[in-house]
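This structure is in structure tokens; I'll ask about it shortly.
Removed from the display is one protein chain of the complex; every other protein chain stays in position.
Entry: subunit A
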Amino acid sequence: MTTTADTPVTTRTHAPLGRLLGAELRWVLRRPRTLVVLGLLALVPLAIAIGVATAGGPPSGRGPGLVAEIAGNGFVLPVVALGLALALLLPLAVAQAAADAIAGEAATGTLRGLLLAPVGRVRLVVMKSAGVVMVAVLAVLLIAVVGMVAGTVVVGGAQGTLVTLSGTTLGVGEALGRIALVAVWTVGQLLAVGAVALAISTLTEHPLVVLASVLGGLIVFGVLSAIPSLEWLQPVLLTTGFSAGTDVLRDPLPFDNLWSSTIRALVYIAIGLVVTVVRMRRRDA
């Protein structure tokens, strides 16, 4: 609604995209719930770091999964934190942004103003997607950066190196490269969730339905992938690829799973965006 108010309609036949985007991003960022969610996400690596630091040095015997890898190996923290958050927390943040973007505006009646504004429907989708993308990028960046700082300060590195799962050591530069890679990959997976959430967002006027569908869908995907007789379904499920982020801790870096999960995410993004655009174009103001 702020966008229409700011746009000089008299002299233009359409609003400049940059300004629309700026307005949308400010609109998303000014929501207290967005900030609260981002703040809580930043606590994830902090909590892990404190937990690992208080637990002491490297565990003897078989540790409880990847978290044990962090002890004395701080660069692993952002990767593990992203992996843990990707299961539900990050999708929750993105789904919330997508729910607010369209269903939320429909619920408060402000979507009508946007639909009536001199903005093409595709531009409207681009703008709304940008808000979701921003939340995804910010959330991942926050976890990665806080994770890196907490990993270095609280946990401490193994002589400034990253010890991979394969027993090799990587220098700081390569370690940062690996973390950047997993961050970019995580954003890709989140955008797939976000695109589907946007599509659901166009189908309902209740933001809670979007949240429930996305989180419920992720849980159902998890259940389906745990059933052995439904193994053939695995290539289609988005969650199948969620564990591929761990691969950046292996050396040499295996790209197969990172690549196939990215392709899968791209297909989800395409489906979500197509449904969103079609639905928004046909929508009555």
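Basically, contacts are C-beta pairs under 8 Å (C-beta built on N, C-alpha and C of every residue); 3 or more make two chains touch, one makes a residue touch a chain; residues count from 1.
Just so it is clear, contacts and distances are computed from a predicted model.
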item: Protein name (UniProt record) of the chain left out of view, among "Nitrite/sulfite reductase", "Outer membrane lipoprotein carrier protein LolA", "2Fe-2S iron-sulfur cluster binding domain-containing protein" or "NADH-quinone oxidoreductase subunit M"; value: "Outer membrane lipoprotein carrier protein LolA"
item: Listed residues A:V163, A:L198, A:L218 or A:L258, member touching the removed chain; value: A:V163
item: Given A:G22, A:G72 or A:G120, the one touching the chain that is not displayed; value: A:G72
item: Absent-chain contact - pick from A:V149, A:L224 or A:I271; value: A:I271
item: Per the touch definition above, residue among A:L40, A:V172, A:V220 or A:V236 touching the missing chain; value: A:V236
item: Those residues of subunit A which, in the complete complex, touch the missing chain; value: 58-63, 65-66, 68-69, 72-73, 158-159, 161, 163, 165-169, 228, 235-236, 243, 246-247, 250, 252, 254, 256, 260, 263-264, 267-268, 270-271, 274-275, 278
